[in-house]
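Inspection log for the structure reproduced underneath, given as structure tokens.
One protein chain is absent from this view; the other protein chains keep their places.
Chain IDs A and B follow the sequence of writing; residue 1 opens each chain.
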Amino acid sequence: MSITDNPTTGASGIHLSKDMQQLVYRLLAAGLLCLALSIASDAFLTSNNILNVLRQASLLFFLASGLTLVILTGGLDLSVGANIGLSACMAATAIKATGSPVLGTLAGLATGLLIGLCNGLMVAKLRIPSFIATYGMLWVLHGITYYYMAGESIHGFPPEFRQIGSGYFLGIPIPIYLMVVFLLAGTFFAQRTVWGQQIYAIGANPVAARLTGIPVDRRLILVYAFSGAMAGVASIVFLARLNSAEGDIGETMTLPAIAAVLIGGASLFGGIGSVFGTFIGALILTLVLNGMNLLAVNASWQPLVTGAIVIFAVWLDMYGRKKA
Amino acid sequence: MSDQALSPSAPARVKMPSVPGVVMALALLFILFAALSPGFLTTGNLSNILVQSVILLLLALPMTLIIMTEGLDLSMGAVLTLASLVLALTILSTGSLLLAFAAAVGVGLAFGLLNGWLVSMLSIPPFVATLGTMGAAQGLALLVSDGQSVVGIPRYVRQIYSGDVIGIPNPILIGIGFYALFHVLLYHTRFGTYICALGGNRDALTLAGVKWKRLLISVYMLGGAMAGVAALLMTARMNAGHPTAAIGMEFDAIAAVALGGTSFEKGNGWVLGTLLGVLTVGVLRNGLNLMAVPSSVQVTCIGVLVIFALLLDGMRSKS
Partner (left out) sequence: MRAVPDTMPRTVQPIPADPPGFPLLELRGISKSFPGVKALDDVSFPIWPGEVHMLLGENGAGKSSLMKVLCGAYQADEGEFFHNGEKVEINSPADARRFGIAVIFQEFSLVPYLDVAQNIFLGREFSSKIPGLLDRGRLYREAQAVLDLIGLDVSPYTKVHTLGVAQQQMVEIGKALSQNARILVMDEPTASLSDRETERLFEVMRQLQAKGVAIIYISHRMAEVFSMGDRITVLRDGKMVGRAMPDTSTPDELVRMMVGRNIDMTYPRHFTTDPGEVVLEVKGLSAKNGIEDINLTIRAGEIVGLCGLVGSGRTEVARAIFGADEVTAGEIRLFGKQQNGGPDAASRAGVGLIPESRKTEGLALIRTVGDNLAVAGLPKLFPNNLFSPRTARRTAEEIIKRLRIATPSPNQNVGVLSGGNQQKVVIGKWLAAGTRLFIFDEPTRGIDVGAKSEIFALIDQLVSEGAAVLMISSEQAEIVHVCDRAYVMRSKRIVGELSRSDLSEENIVRMGMHDE
């Protein structure tokens, strides 16, 4: 019963918690990536390109931040990409019908939230494994969206709505501000609320969490609903940027979003990860894809690279666990 | 379990083999479409359903085995697409169908090996491992085709799909052949027995001295190889290779397996159920087609059916 089993926290020198170390490594990786890209391509270190990278990262981040919470509970939401599609189309329809960007935005958010809620109910109450439930949801949403749009597109939105996606404030794109807001809000929710703490506890050990009196089902529903709502946010920004809603909008974004969360250090087995980590993950992935773009690599390599990154990130997590 | 331990003298609960849900679903859809659409109940159309279901069957059969090991293969559709492109390109460059077919199966085997290795050796959860390889296969499909359809395949290739032997369309014969193969594989070989045990109780296999890791890899390789075989039929049907041809087809396969009553847990599965599940998906798609319902809604219908099937599965395992 002595304090012998703790050689790690020495008294001298700077010591960071493990989570902080992981974040520092990832920031370093992002920094090195920037350095390499600025050497490889003159076009990289222009303010235009940097803002462009950040704006792209913001879209990915909206989606990935919601997904982070789901993955923190040890689940997965494969329907986020398809969710964007339907939410965007609903938002577009509402704007066209009412002329009000506010109502349109609300319609988009509500659609996303509702889809997330359905996912949450399937996972928490019906106990369908999350990857199967949300995979089924993916195709249900696809079908509904394609049927609803019937190959058409809805375009031409009021300028004030388009500001959300393509406007600038003090020379910086609006989506970047939104990203900062959601980064702060998401971090606050995960780190500074009881619910956030309980979500971590559920992911770390769902059985223990239940036997500790945490209402696991309710928190799970909350998390999936949040993920759906964040897909709604992404759909609004996407829509405002593209100024056009089509059925396949967001279709290819699920894999990058998962990749961003996993690069950000979240563990697929739950309980480890942070919204800030995901932010860095989104940044790294965007840098990689942007770099490939600048170096004129065929865009078809993108899904391949993303897929490889997902597997690599999971392997890294597994490897770290085995060693620990 | 525990209350049975209390009253062990009571006869064990023997489940009545009730009518499987998939048979009811199939019968209901059949009657529904027969009533609603006059073109449905014709020999031509029924044969059409069978022919069109074969490619799906080729994917759903190995998917059944994979799911029985408590696994999943989300990359199958993308691998099929890639294999079909490779097949088309090889035939254009070499003119040899045999070589092209070998290339397609080779691509499938390679992806199956990768999937199996990730799942078995690195213990990466199957749905993520195959989600990652799905991305990889999609990317490769775009790369090898440059995003364009591959056309100009010699016309005789088409015969594979549209030809017949003594009046029976080739695809149906191929489907019957592979169904029989999988039936034998699952019920008459060690491999099949061990697949069931892989999902049901891996410890039992270890205790019995079976090296199951290699076995698990071979299950995924079988899936890849079958995607290669399906690629031949698909290319023959379209007489072209198309970079997005079979994207998402793994969903139809998973749906058919789930509808057929194969469970995602405990190694509970049967290939006859999968056959019926494939027919159910086939009838549903065909009937909706005849009623001019767009393909998108068909996907939604299948999705709803699957969630329903999973619910039933969950309720059954609970009781």
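To be clear about the criterion, a contact is a pair of C-beta atoms (placed from the backbone, for glycine too) under 8 Å apart; a residue touches a chain by one contact, two chains touch by 3 or more.
Computed from a prediction, not measured in an experiment: that's the story for all the values here.
The chain not shown here is touched by just one of A:V53, A:A107, A:I164 or A:A209, and that residue is A:A209.
Contact with the undisplayed chain is limited, among B:V157, B:C196, B:M221 or B:L310, to B:C196. Only one of A:A201, A:A225, A:I284 or A:V314 touches the absent chain when the whole complex is considered: A:A201.
By the touch rule set out above, chain B reaches the unshown chain at residues 1-6, 8-15, 184, 188-190, 193, 196-197, 199-201, 203-205, 207-210, 266-269. Residue-level contact of chain A with the missing chain is found at 1-3, 5-6, 9, 17-18, 191-198, 200-201, 204-205, 207-215, 271-272.
Everything below uses one rule, namely that only the chains that are shown with their structure count from here on.
Between the CA-based centres of chain A and chain B the separation comes to 31 Å, rounded to the whole angstrom. Those residues of chain A that touch chain B in the shared complex are 76, 78, 122, 126-129, 131-133, 135-137, 139-140, 142-147, 150, 247, 255, 258, 268, 298, 300-308, 310-311, 314-315, 318. Within the complex, the chain B residues that touch chain A are 72, 74, 118, 122-125, 127-129, 131-136, 138-140, 142-143, 146-147, 248, 251, 254, 264, 294-304, 306-307, 310-311, 314.
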